[in-house]
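Take a look at the following structure, please.
Here the complex is missing a single protein chain, while all its other protein chains stay put.
We call the chains A and B, going by the order they appear; numbering starts again at 1 in every chain.
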Amino acid sequence: MGGIPICAEPARSENDMLIAEGVSKNFGGIKALNGVWLRVLRGSVTGVIGPNGAGKTTFFNIVSGFYAPSEGRVLLDGRDITGLRAHQIARMGVSRTFQVIRLFPFMTVLENVLVGQNRNVPHGLASLFHSLGSGKEAKRKDSAMELLDFVGLADHCDALAGELSYGSQRRLELARAVAADPALLLLDEVTSGMTYQESMDIVERVRILRNKGCTVLVIEHDMNFIRKICDHVAVLNFGCKIMEGTPLQVQRDPEVVEAYLGKDDQ
Amino acid sequence: MSPVIWAYVGINLILTLSLYLNFYCGQFSLGVAAFMGLGAYLSSVLTVTYGLNLNLALLISSAVTCVVGVLLAFPALRLKGFYLAIATIGLVEIFRVMFKNIPFIGGTAGFSGMVGTSLPLIYAWVILTLALVWKIEHSRLGWAMRAIHQDETVAEMTGLNTTYLKVVSFGIGAAVAAIGGGLYAHYMFYIDPDAFGFHRSLIILLFLVFGGQTMWGILVGVPILTILPECVPQLGGMRMVFYGAILVLIMNLRPQGMVPEDLVRRVHGRYSHMRGTRSQ
Partner (left out) sequence: MFLQQLLNGLLLGSMYSLVAIGYSLIFGILNLLNLAHGEVFMIGGFVGLYVAVSLHQPILVSVMAAAAGAGLCGLLLEITCFRYIKKEYPMAPLLATVGFALILSNLASLVSGAEPRMFPMEIDLGYLQIGDLYISNLQLSMFVFAVLLMVAIDLIVKKTEIGRFMRAAAENVNLSRLVGIDIRQVTRIILILSSALGGAAGILVGMRMGKVSPFIGSTIGMKALAVMVIGGLTEVRGSMFTGLIIGVIEVLVVAYLSSAYVDGVVWVLLIMILLFRPSGLFGSTQVDKL
């Protein structure tokens, strides 16, 4: 078995964008996550894989702040974000997409991206004193359009988000997540339901984002995607991290294979 | 047509806008009657008992009601949809019981003596309120509120402080309702607690729903529903029956309302296409 040993306490380094320390999550009697330790290097693309129900989305939910862990800590760029509210974590530079597409269906494609711009952009009472026609807003609109171009949706900027095709909606979700100029991007099965061509296109987008300095965490079932873009992969099963390593190491690991396919004699 | 009708149109516009502000943010709060009553009583006491200028009284009562609204918004945050609606109905009824039991403001006997409104004054406030709502819609605050309405969880995860925004919408809604209540009190010369029961909230809800939950819808719907019963003389005593029938008809025939959002968007889109600019 190759890769980093599972339960050794990881040394903290300045290169870690995200550190999860013994994160557990209970729902009533169900332990969805059980003592997960993970280090995510700055500027890397890390995959989180595992069978359905392994706790991957639960992990994302905790990192992005949808709920707090029952045990353990989460550190973002050295700062303890455990238990902070989701919008605070988002403003600190964490953006995510969702396993089931969630957009603002009755807002236009452009508006969805504009709302995603939350870093240092006022959305409260203060915004009543700013004009939507001002220079700053025009610049923000330009960057939003650039993002739409980046994901190939510039032509649809005035369409209602709810009316887009499935693949386009996924790309819009990506654009909205990137609009916040995140330091850490969480992609939850972003290629789910996409064709091979569309998935590879997403791989390119992620590559470009990584080259710009963004740290990316992806939950994926598509091993092609993982192989093409991930530097490092962690495998979860039944709420525990059972292995981590490079995509190749992980793919060959017998325990990982067993987790996905079950034991031979069953 | 007598100016009385137009006064009612103006007051109903303001009240419906108050409800609209809450619904805009996805908060199905029916507390408008409670805040209307609070504004009515506060401003009435200020002008009648303390001799304040009407506009000043309106501003003060609106500010106080806003604070009350903000305080009440916090527990309300935990409630969604139907539960919020019925909890706010409860709020309205609790306020009504309170109004009935404060002898200083007349209790069940009511409070009277308010004068000082005129049609231009009422419409000055209507225009102010419309400007406020328009500005909210055309600002990032409005976008944020719409986002919360459409998917609150995602809005929160996109960096919007949903708690703060919902409290803001509650507070502004309360302040606007208080203005409507104050103008109502001073136009009617007399108020009593039963004018501010849940029936009031339901009628204002009818106005909003009939219009289609858009600003244009309110501008079209409220005058129609206020003026129509007066046009047909026999309808006078049957005004409530008329409103009930309208509600049943609308829900069967055109549940999205007279001027729903997609209609506004289509017309707006066509219009700005004509102007040669890209709609936002």
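In this section, a contact is a pair of C-beta atoms (placed from the backbone, for glycine too) under 8 Å apart; a residue touches a chain by one contact, two chains touch by 3 or more.
For clarity, every value in this text was computed on a predicted model and none was experimentally measured.
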item	value
Selected residue (touches chain absent from view) among B:Ile5, B:Met98 or B:Leu219	B:Met98
Omitted-chain contact residue, chosen from B:Ile86, B:Leu130, B:Ile227 or B:Leu263	B:Ile86
Of B:Leu52, B:Leu132 or B:Leu247, the residue in touch with the unshown chain	B:Leu247
Touching residues on chain B - with respect to the absent chain	75, 78-79, 82-83, 86-87, 89-91, 93-94, 96-98, 100-101, 153, 198-199, 202, 205-206, 209, 237-238, 240-241, 243-248, 251-252, 255-256
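Criterion: only the chains that are shown with their structure count from here on.
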item	value
Complex contacts: residues of chain A adjacent to chain B	64-66, 85-87, 90-91, 95-96, 98, 102-108, 110-111, 114-116, 118-119, 121-125, 127-128, 130, 132, 157-158, 176, 180
Sites on chain B touched by chain A in the complex	135-136, 138-141, 143-144, 146-147, 150-151, 153-162, 164-165, 168, 261, 269, 278-280
